[in-house]
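A protein chain is absent from this complex, but the other protein chains hold their places.
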Amino acid sequence: MVSVGDLARALDARSWGDTALRVTGAAEPAATQPVSAGGGTIAMAMAPKYAEALKPGSMAILAEGMDPEAYGLKAAIFAPRPRLLMAGLTKAFDPGPDIPAGIHATAVIDASARIGPGAAIGPFVVIGPDVMIGANARIASHVSIGRGSVLGDDIVLHPGARIAHGVRAGHRLILQPGASVGGDGFSFVTPEESGIEEIRRTLGSREDIRQQHYTRIHSLGGVEIGDDVEVGANATIDRGTIRATRIGSGTKIDNLVQVGHNCIVGDDCLLCGLVGIAGSSKIGNRVVLAGQVGVSDNIEIGDDVIAGGASKIFTRVPAGRVILGHPAVKMETQMEIQKAMRRLPRFAQQLAKLQETVTRLLDKTGKDA
Amino acid sequence: MVSVGDLARALDARSWGDTALRVTGAAEPAATQPVSAGGGTIAMAMAPKYAEALKPGSMAILAEGMDPEAYGLKAAIFAPRPRLLMAGLTKAFDPGPDIPAGIHATAVIDASARIGPGAAIGPFVVIGPDVMIGANARIASHVSIGRGSVLGDDIVLHPGARIAHGVRAGHRLILQPGASVGGDGFSFVTPEESGIEEIRRTLGSREDIRQQHYTRIHSLGGVEIGDDVEVGANATIDRGTIRATRIGSGTKIDNLVQVGHNCIVGDDCLLCGLVGIAGSSKIGNRVVLAGQVGVSDNIEIGDDVIAGGASKIFTRVPAGRVILGHPAVKMETQMEIQKAMRRLPRFAQQLAKLQETVTRLLDKTGKDA
Partner (left out) sequence: MVSVGDLARALDARSWGDTALRVTGAAEPAATQPVSAGGGTIAMAMAPKYAEALKPGSMAILAEGMDPEAYGLKAAIFAPRPRLLMAGLTKAFDPGPDIPAGIHATAVIDASARIGPGAAIGPFVVIGPDVMIGANARIASHVSIGRGSVLGDDIVLHPGARIAHGVRAGHRLILQPGASVGGDGFSFVTPEESGIEEIRRTLGSREDIRQQHYTRIHSLGGVEIGDDVEVGANATIDRGTIRATRIGSGTKIDNLVQVGHNCIVGDDCLLCGLVGIAGSSKIGNRVVLAGQVGVSDNIEIGDDVIAGGASKIFTRVPAGRVILGHPAVKMETQMEIQKAMRRLPRFAQQLAKLQETVTRLLDKTGKDA
């Protein structure tokens, strides 16, 4: 149980009033009740307009300069560094997935696996030979980790997450439910030049169409992941062909994202929901790909690129560029294109009218001549 | 085993002929054989054109007014309310996933969980502390349900479905294989204004690019789901930050759909395959989002909106509107835009020719002058 005083210390913040009161969670002001004997939720009212819904006798987080007595509060915390407040506050109250300490009796762990101290491993977890896991691992039910994978300290693997063999990841890795790291790459070859290769070479024309079967290229490379990486629910990161697919430190990957084989993703990137990155592409540092963005194979996205929602990226993007659209172009160009497109039907009318006028003019000047 | 008479009663329909014959399934007329001793499949021939392929001695579902004797049938059912026939017919024959009654010996169920009567729970299911489940639950193998989640009567959870802690759902919830409800939201903050925030403020221009690390905002809110909701295979619904992500009653969610944290989806919506809804957006009632539609964060889609396939929605959509395109606009506007786009290369030619003509005219009138 957390008291107002504990929470203030966790947030590195100043508190006011009865700091021994128990805080059971945080809520919007309208959903917050006066504190009862067992404590209560603390309202987030970091601006006067939010504070209007505060009930007397309750607890709140206020901005500096707001007056807790004016709202009849029993206790308050003054929000420090407001941008980070939600991070600290939610961290303080998040119990995370439910995994009792120790290793559940049903878990199947190979005798050669080495697991650091402080682990909590749930039912039906399977850990293969030669796996190495750091300290304080929290591994929920139904997770599997394949032969020889090496994971750092303080990892959290949610139920049903999949780590294949030969994966290396740093500290504080988080895998949401069903995330798959290290599945085989989608890589096939035909004995003769395939239709796709012919089209790429000829820019769209095909001479003749042949029957073709695909032969599988196996994926020997694993996946290498830095520190502080999170992978969303049912997202997939494929292993590399010869060398590893790589994800840099601090990069966050949302639900249902696909990172293809051999990709190299830099540090501190955000890949939002349903993003797809085809094989062997290289994404710089601090790149943001909004939801449903697509990146073609074998291209390079520079550092600090930001791609708006559903941008489809077919070619190299220089560092620092902000892009949008299908195909993706500079954001301001896309804005102009979209404006012009909405006017297109009007253009067509204007052009037709102008043609008529000119025809009449031609007739006239012809007659004049 | 179902007889023709049983099936007719289940469909609230009129039957004809030998109603004691056993029906083992339904099929297209061409795939239906004459009834054998053990019964057979019943042909769906609800229009004369389909009935041509009927074989004498078989069974069929006919439209009212069609003559079973003319096709030499042994038994027939006359289709009532044709739009609903497929629903009733397929329901009558669907055995669903295979889960024997009772609780499998391998299931790990916390002593504090309360499970209603009539449950069928498969192998390797994990149910956490304080979970409450209504009557007649059917929970297939490898499902996990986290601490304190509360689910209604008659739920069907397919293999490997994931329900995190703090999820509430009504009656008749269906989760297809691998669906994930209640994973953590994708929510991060930087100590300083991030590149994305700067771009939103300045509409695309960036002054300088700074190194930035992301700090995680944890997800304390759960997920609240109404009655009669279905969630497709490997679809993901994230938990809210402070309050719950909400899905209204009667809403159906297809495979690989992503619903972000804090979203509110109304009643009786259809979200088709690979739809992505970014965080904190609000979707009205009876909204239809076709396959691969994308919805930006923090926007509102009114009641009864219908978005065509792969529409990308960046801004608020008023109630009742039918939209299409990337970016999505009114369907009729999109149709005009597409028509004009196809004509664009011709426009370019016409414009160039017109410029030439006018230049010649200018020369001429110049000379004339």
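Each chain gets a letter, A and B, in the order it is written, and its residues are counted from 1.
Rule of thumb we're sticking to: contacts are C-beta pairs under 8 Å (C-beta built on N, C-alpha and C of every residue); 3 or more make two chains touch, one makes a residue touch a chain.
Everything numeric here is computed off the predicted structure, so don't read it as measured data.
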item: Contact set of subunit B toward the excluded chain (per top definition); value: 25-28, 31, 44, 81, 83-84, 86-87, 90-91, 93-95, 97-98, 104, 106, 122-124, 140-142, 158-160, 174, 176-178, 228, 230, 232-234, 250, 252, 254-256, 268, 270, 272-274, 286, 288, 290-292, 303-304, 306, 309-310, 320, 322, 325-326, 331-332, 335, 338, 341-342, 344-345, 347-348, 351, 354-355, 358, 361-362, 365, 368-369
item: Interface residues of subunit A (partner: the chain not displayed); value: 106, 108, 124, 126, 128-129, 142, 144, 146-147, 160, 162, 164-165, 178, 180, 183-184, 186, 188-192, 195-196, 199, 203-206, 209, 211-220, 234-236, 238, 241-243, 256, 258, 260, 274, 276, 278, 292, 294, 296, 312, 314, 326-327, 329, 333, 336-337, 339-341, 343-344, 347, 350-351, 354, 357-358, 361, 364-365, 368
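Heads up, the rule we're going with is that only the chains that are shown with their structure count from here on.
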item: Interchain centroid distance [CA atoms averaged], subunit A/subunit B, Å; value: 23
